[in-house]
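In this view, the complex is presented without one of its protein chains, the others remaining in place.
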Amino acid sequence: MLEIFGLLAQGFTVALQPFNLMLIIVGCAVGLFIGAMPGLGSVNGVAILLPLTFLVPPEGAIIFLAAIYYGAMYGGAVSSIMLGIPGASTAVATTFDGRPLAKQGMADKALTIAAMASFVGGTISVILFTFFAPPLAHVALTFGAPEEFALMMLAFATFIGLGGDDLAKTIFSICIGLVLAAVGLDIMSGEPRLIFGDITGFLHGINFLVLAIGIYGIGEMLWTVEENAKAGGKSMLSEATLTWQRTKNNIKEFLGTWKISTMGAFLGYFVGIVPAAGATPGALLAYGIGKQMSKEPEKFGKGAVEGVAAPESANNAASTGSMLPMLTLGIPGSPTTAILLGGMVIWGLEPGPRLFTSNPDFVWGLIASLYAANLFALILNILFIPAFIWVLKLPFTILAPIILTLCLVGGYAPTKDMHDVWLMLLFGIVGYLMRKLDYPVAPAVLAIVLGPLAEPALRQSLLISSGDPSIFFTRTFAGPIMVVALILLFMPVLMLIYRRLRGGGKRKAPSESAAE
Amino acid sequence: MLQRSGRMLGLALGVTGATAFVAGFGSAAVAEWKPRKPVEFVVMAGKGGGADKAVRLMQSIIAKEKLAAVPVVPVNKPGGSGAEALVYMKGKKGDDHTIMFTLNSFYTTPLRQKKLGIDVTKFTPVMRMAEDTFCLWVHSDRKDINNVDDFVKAAKAEGNKWIMAGTGKASEDNLLTDFLNTAYGLDMKYIPYKGGGKVAKELAGKNANSTVNNPSEQLGFYEAGKTKPIACFTDDRIGLFKDAPTFKELGKDFVYYMQRTVVGAPGMSDEAKAYYKDLFTKVFNSEAWQTYRKKKALQGDPLSGEDLMAYWKKERDVHEDMLKKMGELN
Partner (left out) sequence: MTVRTAELLMGLALAVLSAYFMWKSAELPIGWVPDVGPGGGAWPFWLSTAMLASCIWILVNWVRRVGPVANNESPLFEPGNFLPVFLVGSALTICIALIGGIGVGGFEGIGFYGALPLFLIFYLKVMGNHSWLVTIATAVIIPVVTFLFFEIMLNITLPKGMSEPLFLPIYAFIYSL
């Protein structure tokens, strides 16, 4: 233990060198802006800026990229709250409550809570990272396809609470998301599928962002245009004001969510460690569990501060967690760390189990810089809140075309294919009409994120076991996770039966209100 | 501009990483043509994969050494095992600002998906930057497996319960697994995963019994004592693993490499071709690329022009033959 403190102190001497400190601050600021653009999440931010880092020594380079990664994770919430468009899949869960808060004129509250929850998640996870890196890495290594599938089932189980009142439409929404996720190449058979008459644009599958920007960007804009026509040209958001009193209250309200933020941090960290899972399932799970833990679960989805705190804490914790397999095993825990890993190779480092011993300066410098990056990202984020609020004061007829411009760029940039821009427009219009008819759209967006993770894991597992499904229950980690997932999945049904048997309870059970 | 802002950052921070490298030679024709807008560098694979990392390294080298006046921008087109990238390049006929980094799916994808109508010999050969190698790997805890004979014995005993992890169906890894199954009368089960890093991890985590990874993918685990190479599919032993024999030595004449080649759009002008050849010769000779080659145990001399085309034709026939044997082609 003492040894760790010594190493950490040494790390701080690296991280706090003026040059590195400057890289942290610049990186956080750049990341914050890139993260706040719909369509440019941390993956694109890190990929785009990777060549820049060739100009500084490796410690500086990784610190810079890690700061961008962190800044982008903070910034992701900004787009979710302000525009209702999740800039990256990790920020989807943040829209559920962040957006309603902004619509009620409390964008400042949502932004403050998101920033502070991110800080809590980030800091707790870095502490966990500092003290429990190597042993956890070994557990993560044993996670194979069955464990991944079990984890995905757990994430799916939390979907139940996200639908609307109409069960048929919720099921439809989940299924269409999962089907759209299957478009493209089937890696198990090597055959293209659902490419609709050999349209090459479908070969790379349907990127999550195309659906998310279509539905939340274009669909939401059309929705707001109609709302505005009804209201006779009022701004789409009630303006948030920023005063000391409000800020103090916001902070107080955040402190009230400490239990849920801490839960999000732990959960996000452990889910983030699992290679390939990344931050998205972590954020969703935290949202679902946060709802169960909350005293007022019925507020979730309508602007609950806890509904912002839980996923934001979890997705930042997961981004730290996903660095663990990267540093200790040399395998990426998320798409962003895959690129960081590429960077480390470029800088001449050999990520892998020996890195901790062969390059302690590098590893501990990075860990120390994560502490600093968290702090600066929080400060910058809070400082920028007035600027974000100011943007909302622009007249809607100026703001809307700017947002639509960002949507066009965001839809095009990830694949550089106009095909995806057309698809985005189609999703936007269809999504808008579906929303008018009370089809819930969030489950479809989540399904398209989790589908590509779940399906191969399911089929790899069954291929390993020669088609025997018991593989999901007999393994040390997969078994318990799967059982919990199934219980959560069938909880609403079980509670319903239970309630019928008891002749109807007076107080609504939490899981049942989750099914609403 | 990225290089530019990089340069400014570098200057501002007092870090002048490299001195400008000015090539004072090259024929007059070479000096004539220069790219006039950002060059698209298409990658046949997704972000974060081996090919993507190599491309981003080359991008960095070009930026750092100021080898080109315009930025070189990587564009990932991973769809359909490279089909998307190939179709895209085909559509860029005569374009002097689009180049692509290819793998062996350059041969196998057009062969397997005939309706794409891709003839790889129509593409413009620029420069082969390296050939990646393959070895057979098992977990180090398998103390009973020290050579190919042990491996065959162990794999035979398990029959189709022996799991070989690899990247995708009908990929390089699948070809090698089929070769081993046929050559040694095995019945190993091939499980496709997404990406070589993931495959390497499945072996280290004991969720697979063996893999045929590139050395670069297993190197971290190898150095940590988690995995070990049994034999390699190369002509000569690889410097890093002197103890691992080649299959050639063992009497199975099977040598297999993964090309890492820069390709130009079909019908690229001769001037542009000469420019890119010159550019990538400089990249190849740069210190960073040489270090990367050594670290990753990459082989293969630089190859360009007619020689590269001849190499493609030969490799395409080899792959056609292999795919036929696998039953993937008829």
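Order of writing sets the labels: A and B. Residues in every chain begin at 1.
By definition in this document, a residue touches a chain if its C-beta (ideal position, glycine included) is under 8 Å from a C-beta of that chain, and two chains touch if they have at least 3 such contacts.
All of these numbers come straight from a predicted model, not from anything done at the bench.
Asks: Using the touch definition from the top, which of A:Leu154, A:Met323 or A:Val421 touches the missing chain?
Replies: Within the whole complex, the residue contacting the unshown chain is A:Val421.
Asks: From the list B:Lys37, B:Lys115 or B:Lys143, pick the residue that touches the absent chain.
Replies: Looking across B:Lys37, B:Lys115 or B:Lys143, the contact with the absent chain belongs to B:Lys37.
Asks: Hey, which of A:Gln104, A:Thr142 or A:Asn228 is the one touching the hidden chain?
Replies: In the full complex, the listed residue that touches the missing chain is A:Asn228.
Asks: Given the full complex, what residues of chain B touch the hidden partner chain?
Replies: Residues of chain B in contact with the hidden chain: 1-2, 4-5, 36-38, 40, 69-71, 73, 160.
Asks: For chain A, which residues touch the unseen chain?
Replies: With respect to the unshown chain, the touching residues of chain A are 34, 40, 48, 165-166, 168-169, 171-172, 175-176, 178-179, 182-183, 186, 188-189, 191, 193-194, 196, 218, 221-222, 225-226, 228-230, 395-398, 400-402, 404-405, 408-409, 412-413, 416, 418, 421-422, 425, 429, 432-434, 436-438, 455, 458-459, 461-463, 466-467.
Keep in mind that, in the parts below, only the chains that are shown with their structure count from here on.
Asks: Compute the distance, rounded to whole Å, between the mean C-alpha positions of chain A and chain B.
Replies: Between these chains, centre-to-centre, one finds 32 Å.
Asks: Inside the complex, what are the residues of chain B that reach chain A?
Replies: Chain B reaches chain A through residues 2-3, 5-7, 9-10, 13, 15, 17, 47-49, 52-53, 56-57, 59-61, 63-64, 74-81, 83-84, 87-88, 112-113, 115, 160, 163, 168-171, 189, 191-194, 197-198, 200-202, 204-207, 219-221, 223-224, 226, 288, 291-292, 295.
Asks: Within the complex, which stretch of chain A touches chain B?
Replies: Of all residues in chain A, those touching chain B are 19, 22, 43, 47-52, 54-56, 141-145, 184-185, 187-192, 195, 198, 200, 202-205, 275-276, 329-332, 335, 338-339, 341-343, 345-346, 348, 350-355, 415-416, 456, 460, 463-464, 466.
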